[in-house]
Structures are given as C-alpha cells and as structure tokens.
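Accompanying notes for the structure given below.
Of the protein chains in this complex, one is absent; all others appear in place.
Moving on, here comes chain A:
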Amino acid sequence: MRGSRADLLLAVVREHDEAPAWDFPAQEAAAGVPAVQLARQPYRTDADELRGALRLPAGSPA
C-alpha cells in the first residue's frame, strides 16, 4: 500500500470463497487509507457495481 501510494483499499471477495472476508478487518486496520469490501461477489464482477463502490461516475474507467 505504501509503496504504491494507493488512496484506497478495495477488497473483492468472491462468492463461496469466504475466507478472505475474515482477513478484511485486519487489512483495513493496517492499510491506513479508506478501505471498502465487496463481499460475496460473483466471479464476474459487474463494472457498474465496482464504480459504485468506488463512488466513481458511471461509465468512467474502473
């Protein structure tokens, strides 16, 4: 995170792969930047949902 100077941590957790969701609070605490999790996601992520999670305008590159 620090090396990339990321402004936000986005965690995408796939449906039926619940283990990473248990790690998110620790990752969020360690990140030092705002963090958001998309849990139980289908294996093909909808781009508009992703933009919404990131609060980006619809149609913008995600």
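As a working rule, a residue touches a chain if its C-beta (ideal position, glycine included) is under 8 Å from a C-beta of that chain, and two chains touch if they have at least 3 such contacts; residues count from 1.
One rule holds for everything that comes next: contacts and distances are computed from a predicted model.
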UniProt names the one chain left off this complex as which of "Branched-chain amino acid transporter", "Insulinase family protein", "2-hydroxyacyl-CoA dehydratase family protein" or "Plastocyanin"? "2-hydroxyacyl-CoA dehydratase family protein"
Quickly run down the residues of chain A that touch the omitted chain. 16-19, 21-26, 28-30, 39-40
